[in-house]
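Can you read through this structure? Questions will come right after.
A protein chain is absent from this complex, but the other protein chains hold their places.
== chain A ==
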Amino acid sequence: MKIGVVALQGAVTEHLTALSELGAEAIPVKEANQLRELDGLVLPGGESTAIRRLMDAAQLREHLQLFSREKPVFGTCAGLILLAKEVIAEEAHIGTMNVVVERNSFGRQIDSFITDVTVQERKIPAVFIRAPHIQSVGNNVEVLATVGDRIVLARDGHLLGCAFHPELTEDRYIFELFLEMVKKSASARLASHENVL
């Protein structure tokens, strides 16, 4: 499995390390022509406004929209903001995941925190840094984790959006979840390809 990590700004190496540990081939992605060879893509955490400017300057937005309609994408924190169909008080960017997201919704850095969240009956540590949350989800979007009444992890088909940073802890459950989605999506694409033939 070949997974790209968008490497414009942010916690890129942490994602590359986590993915490699689980046996995936993980590569940093800076240009659109690298997308073709990938089975899945990670939009890492960082500053969403900075990453957005860099994506615009590199004319990556349309390519990422096309990619995310077809193949699995995992957005953490800033990545979730970029992926969301709607962002409160801001323009959406890639906009393919059917969720509404609010930026910095837990407050400033001084309010950043670590806590345990439960994902599919499993308790995992979750690091929230000036984190967004998912205010609401569209039809057929699965809510996978919450903190209080706020949604912090959701899945829209082959798109996974996470408000916290699994790449900052040792627990690899969320990455396993994503790689499972990549595997499923690849075999589904292969099957439909064979049907056409």
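Quick notes on this structure:
Note that contacts are C-beta pairs under 8 Å (C-beta built on N, C-alpha and C of every residue); 3 or more make two chains touch, one makes a residue touch a chain; residues count from 1.
Criterion: contacts and distances are computed from a predicted model.
Taking the options "Pyrroloquinoline quinone biosynthesis protein PqqD", "ABC transporter permease", "Pyridoxal 5'-phosphate synthase subunit PdxS" or "ATP-binding cassette domain-containing protein" in turn, only "Pyridoxal 5'-phosphate synthase subunit PdxS" matches the UniProt protein name of the chain that is not displayed. Looking at A:71, A:93, A:133 or A:165, the residue that reaches the missing chain in the full complex is A:165.
Shown as candidates are A:3, A:29 or A:77; the residue that touches the absent chain is A:77. Mapped onto chain A, contacts with the missing chain fall at residues 7-14, 30, 45-47, 49-50, 53-54, 57, 77-78, 103-104, 108-116, 127-130, 165, 168-169.
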